[in-house]
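Some notes on the structure that comes next.
Missing here: one protein chain of the complex. Every other protein chain is in place.
We call the chains A, B and C, going by the order they appear; numbering starts again at 1 in every chain.
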Amino acid sequence: MNLMEYQGKELFRRAGIPVPRSQHCTNAEDAATFVAEHPGNWVVKAQVLMGGRGKAGKIKFASTADEARSVTREIMATPMPPNRQNPKGEPIRSVLVEERLPIAKEAYCAITVDRAHKRPVVMVSRFGGMDIEEVAEQHPESIAKHFVDTAVGYSPFIGRELASGAELDAGYRRAFPMIAGALYELFFKYGARLVEINPLALTEDGKVIASDAKVELDDDALFRHKEFEEWQRVLPLDEDETLAAQAGVGIRNFRRFDGNVGTMANGAGLAMATMDAVSNAGGKIANFLDVGGGASAERVRNCYELVMNHTGAKVFFINIFGGITRGDEVANGIVTALKQTQARKVPLVIRLTGTNEKEGRAILAAAGMTPVETMDEGAAKAVQIASQA
Amino acid sequence: MNLMEYQGKELFRRAGIPVPRSQHCTNAEDAATFVAEHPGNWVVKAQVLMGGRGKAGKIKFASTADEARSVTREIMATPMPPNRQNPKGEPIRSVLVEERLPIAKEAYCAITVDRAHKRPVVMVSRFGGMDIEEVAEQHPESIAKHFVDTAVGYSPFIGRELASGAELDAGYRRAFPMIAGALYELFFKYGARLVEINPLALTEDGKVIASDAKVELDDDALFRHKEFEEWQRVLPLDEDETLAAQAGVGIRNFRRFDGNVGTMANGAGLAMATMDAVSNAGGKIANFLDVGGGASAERVRNCYELVMNHTGAKVFFINIFGGITRGDEVANGIVTALKQTQARKVPLVIRLTGTNEKEGRAILAAAGMTPVETMDEGAAKAVQIASQA
Amino acid sequence: MSIFLDQNSKVIVQGITGREGSYHTGRMLAYGTQIVGGVTPGKGGQKSEHGLPVFDSVKEAVDATGATHNVIFVPAPFAADALYESHEAGISLAICITEGVPVHDTLKVVGTTSGMRIIGPNCPGLISPGKASVGIMPGHVFKQGHVGLISRSGTLTYEVVDGLTRAGLGQSTCVGIGGDPIIGTTYVDVLREFANDSQTKALVICGEIGGSDEEEAAAWIGEHLAGIPVVAFISGRNAPPGKSLGHAGAIVSGSFGTAQSKIEAFQAVGVRVAERPSEIPKLLLAH
Partner (left out) sequence: MSIFLDQNSKVIVQGITGREGSYHTGRMLAYGTQIVGGVTPGKGGQKSEHGLPVFDSVKEAVDATGATHNVIFVPAPFAADALYESHEAGISLAICITEGVPVHDTLKVVGTTSGMRIIGPNCPGLISPGKASVGIMPGHVFKQGHVGLISRSGTLTYEVVDGLTRAGLGQSTCVGIGGDPIIGTTYVDVLREFANDSQTKALVICGEIGGSDEEEAAAWIGEHLAGIPVVAFISGRNAPPGKSLGHAGAIVSGSFGTAQSKIEAFQAVGVRVAERPSEIPKLLLAH
């Protein structure tokens, strides 16, 4: 679960990390009223999960109520433009009206989990405001890292060493260890996957303030944090996740693409390999789908309908390795599911192997389906069917 | 800083440890009003830091408003009777009116710091309601202990193993790991020296409830917990601590006794050894006093007045080892302090050795004081003077 | 020899009376694994469905059976507790099958249980074919032999192993290290063991997108495993950035964690990378 800026900043505020004064507004009138009541120089920022708001013209200045009204209208009038990660863009449902800071310097600070070290890593760079990956490419030496011993947690010397290692401007040095500590507390308390302040601003009057906030929570830890339920409601899952949830598969287990070869496999690794096999065979994938273990008729039906109703699949390649899941059970599930479903029908390519493979194939054959022998063969056949459809 | 029962139970409540319904009352009228508004069976418990409330008749039952009024009056009418640790007893300023539980079993659970293992220790016994030292003497095998790895903290298996190791009644088993966990959280969060539930009651209807609460906070950690400032105000220091604080010495650095030999030394170990020397010489000590390092004239005067004005000292034995503290400085402090003070005068026995001992002795001699050579000699002389006074 | 597990390893099952724990206990026993008991708090003294003694705590189970291995089937919120309990009880190898363990739980457990090897969480377990299987792998697919295999996923492993077995290439040990971002035992940790295992003469690595574990493995192989044939396969080449595919750890962030980066890392140290699982036996035999 990724938080929007205003939510992240609310967590920052609670943790004692300095953030600019601001008001979250869901329409232009509220923004205008707020600015009318609080004269000054404000910046209006679209509240979306996608990056690249500035380039997309979704961050604008306002010094009067009229300006606040008009820029908010402008910002909310169109969704964020699409990118590869979000092919449909993202609608803008609210803005954050925020104090315009007199920024002298911008730095970067983030905490995430480091897989190789199996530890939380605190990362700091004196290049703030730009994408950290860009920094990593252009100024790799500017990034200072500390891998935190979870037995000990954060201690202020870490912040001092990082500020010095990243050669942060001297203006940061006094406040930084406390801010990094508060960020670590937040990271730890909420079981976050990522907390990021980018930019961490140094103002002309010497204050250190979190000018943006990015927080990625761990879905697996949300059961401990009922306080996020309300935010979860205003943070709708993306469309694929919503569809997956409705179909009763895990939200990570379904993802759509532009192609016409529908796929389904049991197990995430095999499902990814199935996509790759289709691609290897020259086809275009319609989706990723892990049906999971068990594969009851109901689950198979839900998955079938998910792909039929929501992708451009012209063929459906089902790739099952019977490990724990028995081949006969899966075969029965497929046969029953296809009988029950009201969804459109496309040609099926079924590959079924492993435990009870013979029994499974017999069941499919009795229902008029001829399974293929291997994953590669299935992929080739599916691609061929799709290209002729 | 030790908390009273009602304060400890407030912390328990916040931590999610089940406690009986209750109302804290500072007078009999409030207790009566509460019982009138909440019919039922109540127990009225004196709120004091001293133990032994039951034996002292300071815990009584009440089922009507009139009973509540009269037992509260009775309880508050006289202070807790004195014991060795509290020779003056303790005034009763409030009571806790608490739900009378249908208790089936009583267990013991506490967490404290274990010096030998350098770890927090969770201790559990199936013998609750009695003094843990008594249990340790009579049923040592009944106490189960777990030394917690601070890198990991508490995990529920610890509670399960302790419940099983202490052979707690089966009725405790389900709730206990959560209660012990909440108690550990509390211990850790507030930096406590001790948290104790005694008894931890199992009611006839199967609930596990903290029937009493003892919390000792670490004075050295209070700077992190401003939330206790208000409680600190209603928890007056004991008289010795108050006097020490007023004199500007640490609250641990002064303690009074019945005797007539006043003592003062620099350093806690030496101050204790000085008391022991007086006792070895057959004398009775009037006080423990660590003057600390530095020993300026002002500090010496404050210490002198502390002993003269608040103990039965008939002689004052000053025992200084000049280590970091220079002998001449201390001598000057003593001479100046005695000139300045308005307090009563008693014979002084001064032992001054170590750094700049010659210079110090010369200063004392010039002021008409003849220091003794050794601690033993000083003690003997002081005791002799006191016995003749 | 095989690594981590053989016919002499004594294994207990934490969560033995649960649905999953009970079912897989039966399968592990059927494979010949020395399952010596199980743990379910509150059910100590009972017998499991398969007649094994049930204990209230891991410590009691270890004391009574001498078990060194523990396989964990408890629900995600209790997995960390199960691992701490295993560590405290002196277990030397804990296999955590549980999926959905909060990443901070794993971080902290992994950082504070030195002396105990953890495999997983969110893994299918491990198997030394012909000797013992711990976890949920379908034993009949495997065959004893000389190929060591390490994989981040379950069914893909079975797919690959099936191909190996059909090609006559048996396995020494197959380790499913798990699909989570933080795991107790990484490729490199397993490679270290295989490097010292006389039974293992070739290696297969089943990787996937996300993180840089495969890159680290490649670097280690380049430095320490010059003589041994290694074949790798990476799934998820068609994954979009920023979205997890199935496994929480299978996520490409910008230019990090891509299949391309992993493939190049392996190729740079002479590891052959299969285009598809079916190529793996051929590439191994070609060495």
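In this text, a residue touches a chain if its C-beta (ideal position, glycine included) is under 8 Å from a C-beta of that chain, and two chains touch if they have at least 3 such contacts.
Bear in mind that the values here come from a model prediction, so they are computed numbers and not experimental data.
By the touch rule given at the top, the unshown chain touches A, B in the complete complex. Checked against the full complex, the one of B:A36, B:I324, B:A365 or B:A389 touching the unshown chain is B:I324. Looking at B:A68, B:V315 or B:M375, the residue that reaches the missing chain in the full complex is B:M375.
For the chain missing from the display, the contacting residue among B:T26, B:S70 or B:T355 is B:T355, taking the whole complex into account. The chain that is not drawn here is touched, among residues A:E99, A:D149 or A:E359, by A:D149. The chain that is not drawn here is touched, among residues B:R255, B:H310 or B:R361, by B:R255.
As for the chain not pictured, it touches subunit B at residues 84-85, 113, 115-116, 118-120, 131, 133, 137, 149-151, 188, 191, 193, 218-221, 223-224, 240, 250, 252-253, 255, 257, 265-273, 275-277, 279-280, 285, 288, 290, 321-324, 353-355, 374-376.
Residues of subunit A that touch the chain left out of view are 149, 151-152, 155-157, 160-161, 164, 173-174.
To be clear about the criterion, only the chains that are shown with their structure count from here on.
By number of C-beta pairs in contact, the leading pair of chains is A-C. Distance from the subunit A centre to the subunit B centre is 55 Å, each centre being the mean of its Cα atoms. With each centre defined as the average position of its C-alpha atoms, the distance from subunit A to subunit C rounds to 27 Å.
Residues of subunit A in contact with two or more other chains: 151.
Contact of a single residue of subunit C with at least two other chains is seen at positions 108, 111-112.
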